[in-house]
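Excluded from the complex is one protein chain; the other protein chains are retained at their positions.
Should a chain be cited, it is by its letter among A and B, assigned in written order, with residues numbered from 1 in that chain.
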Amino acid sequence: MSTIVQRPPAREGWSGVLRRLSDWAPAAAVFVMGIAAWEGLTRGLGVEEFLLPPLSSILDTLREQWSTIWSAGLFTFKEALGGFVIGSAAAILLALVLARWRGVGRAVMPYAIAANAIPIIAFAPITNNWFGILSPASKMAIAGVLVFFPVLVNTLRGLTSVRPAQIELMRSYAAGEFEIFRRVRLPAALPFIFSGLKVGTVLAMIGAIVGDYFGGSQDALGILIRRSAGIFDFKLAWAAIVVASIFGMLFYAAVAAVERLTMRDYPSARGADL
Amino acid sequence: MIAEQTVVSLEGVRKEFGRGGVVALEDIDLDVRAGAFVSVIGPSGCGKSTLLRIVGDLIQPTAGEVVVNGKSAHRARLDRDYGIVFQDAVLFDWRTVERNIGLPLEMTGWSRQRRAERVRELLELVELGGFERHHPWQLSGGMQQRVSIARALSFSPSLLLMDEPFGALDEMTRERMNLELLRIWEQTGSTVIFVTHSIAEAVFLSTRVVVMSPRPGRITGIVDVDLPRPRGNETREQPRYAELIRDVRRTLRRGGGFEEEADAGSETDLIVAEEGL
Partner (left out) sequence: MLMGRRPVWYGLGMAYAAAARVRDAPPAAERLLAWARQGGLLLAVLGVLWGLWELFRWAGEQTGLHIGQFRVNGTTFPHLHDIFMTLGEPSRRNGPMLIEVLRDSAFVTAKEAAAGFALGASIGFLIGVVLVHSRLLQRGVLPYIVASQTVPILAIAPMVVVWLGGRGLPSWFSVAVIAAFLTFFPVTINTLRGLNSADPRALELMRSYAAGRLAVLVKVRVPASLPYLFAALKISATASVVGAIIGELPASVGGGLGNAILNFNQYYSSAPNRLWATNLIAATLGIAFFLAVVVAERIVVRRAPENVA
């Protein structure tokens, strides 16, 4: 526990807004420089279009084919979301069990960690064969397994991060296991859980898209990218890649926003990196 | 003399950690009367923290009997007969000061209104009025400990167990907190068992000082502190104060408390392992 008196996070007065802006100013500056460099270098150096089209071309393509790309993105996002929900729910449940029965948890942990070392993506063809190439379930399965391990490891770490003195305190109040869980373990685990979930968002999206490369519905983003690259329509391919990335970032930002809302009362020192 | 009841009674208490492992406590016989302020002092690893936790039924003794408020220690814990304060304030980051203090009250089902009133009372008592909405990380160490004490007093227990509560504070803050604690003690009339490794603090605060030997912890001696009350800064300048400190020091030395430990493994590690934390 810090013995330094910390100022509370600034309420939304002018100083608060100004501070928030200045935090993001460098990133904004880099953004502008990056855009300028992209445009300038690709046109100036005459980079071949299939390697990296100028940003303006990509934006044009985006505008022209917006509905196709966007609906493909949405389709894939639903696959990712499904996998994310199933994977993280399963992981959190298992983490609860493992934290409760510490012995089992300790025995299983090394195997869970080793299992995390398996290239899950290699199983995409198998899930395709299981659930059918065109079915979203096959991609959801991949996304789900990808999400499962980081969420499990982080949640478990959070649930076991409780300091002994906190448990002793609760025991002095004759608190039962459930009370201890509800009032101490769960709130203490929340920062860790969100950390894992944020990692999961990106993995779920990637899993869904990469899964497409082994075959998938025509409506999916990964297939769109592959198809357009195959017919040398690289502007479309890049536009789709940009949209894929945007979906990933939005997904992450959504979870980060939920985190900020839920953990309003937590000291900022506990916050995750981003 | 008014018939004084014994609030805490330990008889033949012995504590061994692990199978045939460390003997933390041996042959502990101690009676604590109602309204007393008993300090327990000894070198690191002498088992004083273990002793406190045995009284609080957070650890079970290997042998011997523990009676708190006329019941078994276990029953006393379930009935919430005591409040406990640790060296670390152990406040929950995600709760405001108000909700931290109100935690035990929440668990006993007090209504929000009643809790708010009680919290306000307590904050006045520990002189932190107006800090309801603050968060623990916004407070200094001394303030956090005061919140911790307020929380321990929230359900008005007759017994207060304190494990080196001011150990992490600087000397000035510590002396100030000592005065605070005495004031609170006099106002609430509770019984206090106070673990410390500061001889001066023990003498200043207590009615009796229990001196322990190094591991395996035994009671080397008990020094009755007859300094007049109310005690204040002037008390520290009385010759009797220095005499008592000398007495405690001699008792410690007699028990071997000043010798270097051959094997003083951390008591905390043993406690943590024992409680399965």
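Throughout what follows, a residue touches a chain if its C-beta (ideal position, glycine included) is under 8 Å from a C-beta of that chain, and two chains touch if they have at least 3 such contacts.
Quantities reported herein were computed from a predicted structural model and do not represent experimental measurements.
Chemist: Identify the residue among A:95, A:184, A:202 or A:263 that touches the chain left out of the display.
Modeler: A:202
Chemist: Taking the entire complex into account, which one of A:95, A:175, A:190 or A:237 touches the absent chain?
Modeler: A:237
Chemist: Touching the missing chain, which residues of chain A?
Modeler: The list for chain A reads 1, 23-27, 29-31, 34, 50-52, 102, 106-107, 109, 111, 113-114, 116-123, 125-126, 128-132, 135, 137, 153, 157, 160-164, 202, 205-206, 209-210, 213-214, 222, 225-226, 229, 237, 240-241, 244-249, 252, 273-274.
To be clear about the criterion, only the chains that are shown with their structure count from here on.
Chemist: Under the definition above, what is the set of chain B residues touching chain A in their complex?
Modeler: 53, 56, 58, 77-80, 82-84, 86, 88-96, 103-104, 107, 134-141, 144, 168, 271-272, 275-277
Chemist: Taking the touch rule as given, give the residues of chain A at its contact with chain B in the complex, in rising order.
Modeler: My answer: residues 1-8, 102, 163-169, 171-175, 179, 183-184, 187, 190, 263, 265-267, 269-270.
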